[in-house]
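A single protein chain has been omitted from the complex, and every remaining protein chain is retained in its original position.
Coming up: chain A.
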Amino acid sequence: MAKIIKIQDEFSFIPRSEHTILEALEAQNIATEYQCRQGFCGVCQVTLLDGEVDYIEDPIAFIGKGKILPCCCKTKTDITIELPYPAPPIGNESE
């Protein structure tokens, strides 16, 4: 069944199954910080408020309590996340 990603107090969407959570956010034009995209720098960390994720590769970066590394995981259940900063959309479309 399709899993839903909800951004706290913003909106929800259904990610494509092949996308990592980071790619899914980018596909929604949500600018997210990233660096290595391979799970070792830890820059893309976001807070997981609700739900569970599956890591597709073992992250090496230190992940704080209640955080996830969206560059290397996918949704396991519906999830709600909180972005570290009020991230502006990349494009102007889709409010």
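Following the convention adopted for this analysis, a residue touches a chain if its C-beta (ideal position, glycine included) is under 8 Å from a C-beta of that chain, and two chains touch if they have at least 3 such contacts; residues count from 1.
The rule we apply is simple: contacts and distances are computed from a predicted model.
Missing from the rendering is one chain, named in UniProt as "ribonucleoside-diphosphate reductase" (options: "ribonucleoside-diphosphate reductase", "ABC transporter ATP-binding protein", "Part of AAA domain-containing protein" or "Thiamine transport system permease protein ThiP").
Residue in contact with the omitted chain (choice from A:F13, A:F40 or A:Y55): A:F40. As for the chain not pictured, it touches chain A at residues 31, 33-38, 40-43, 45, 58, 60-62, 64, 84-86, 88.
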